[in-house]
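A single protein chain has been removed from this complex, and every other one stays in its place.
So, subunit A:
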């Protein structure tokens, strides 16, 4: 059986994934909408930036985030100037790191879904007296619903599995910033294979179930391609 430290790590991991996914959906939706609709010729620059976490080694991403969030960095420094704490080695810091790390997994499915909706339904809604915000929520969002499901599950699942970024900016503080993936690493280091099995198996099962749910629900609409 997993020990209480492992259960805490699992709880922190789930909290981290849930909070990050929520923030990603709030931030990613307008960004994806803009990317799907804009005719700006430098759109590709923004798209490349969003996709960067897909290719960058997590340690590199984590390193830059550590610098930015630390007391000397722009974000950490700002937090200190405002009377707060620097964000490195805190749960909030982990959330920021996860949001950056999982951004493409949320923005890209949403962008694809919004592109697939196209302009016509929005024009139809406009001629039916719906204001821009009204037609976004009553037409674009329902029609892009499969994209939202995909984005939420991928964002959540991807955050569950992050390792490098968390290690760099969160340290490995049990009960505060230690997540499952790092706890597994510690168990293996300590040759405690039983605990490593419990945690790894649990994560594997959870990820598999979530992905099966996405693919099953999306079968009627569009299959996730990344």
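Everything below uses one rule, namely that contacts are C-beta pairs under 8 Å (C-beta built on N, C-alpha and C of every residue); 3 or more make two chains touch, one makes a residue touch a chain; residues count from 1.
We take it that contacts and distances are computed from a predicted model.
Q: Choose one: "Cytochrome ubiquinol oxidase subunit I", "RNA polymerase sigma-70 factor (ECF subfamily)", "sulfate adenylyltransferase" or "Molybdenum ABC transporter ATP-binding protein". The correct choice is the protein name in UniProt for the chain not shown.
A: Protein name of the absent chain (UniProt record): "Molybdenum ABC transporter ATP-binding protein".
Q: Out of A:139, A:165 or A:214, point to the residue that touches the absent chain in the complete complex.
A: Of all options in A:139, A:165 or A:214, contact with the hidden chain holds for A:139.
Q: Check the options A:77, A:121 or A:174 and report the residue that touches the missing chain.
A: Looking across A:77, A:121 or A:174, the contact with the absent chain belongs to A:121.
Q: Of A:5, A:23, A:46 or A:130, which residue touches the hidden chain?
A: Only one listed residue reaches the unshown chain, and that is A:130.
Q: Spell out the interface residues on subunit A facing the chain that's missing from view.
A: That gives, for subunit A, the contact residues 120-121, 123-132, 134-135, 138-139, 142-143.
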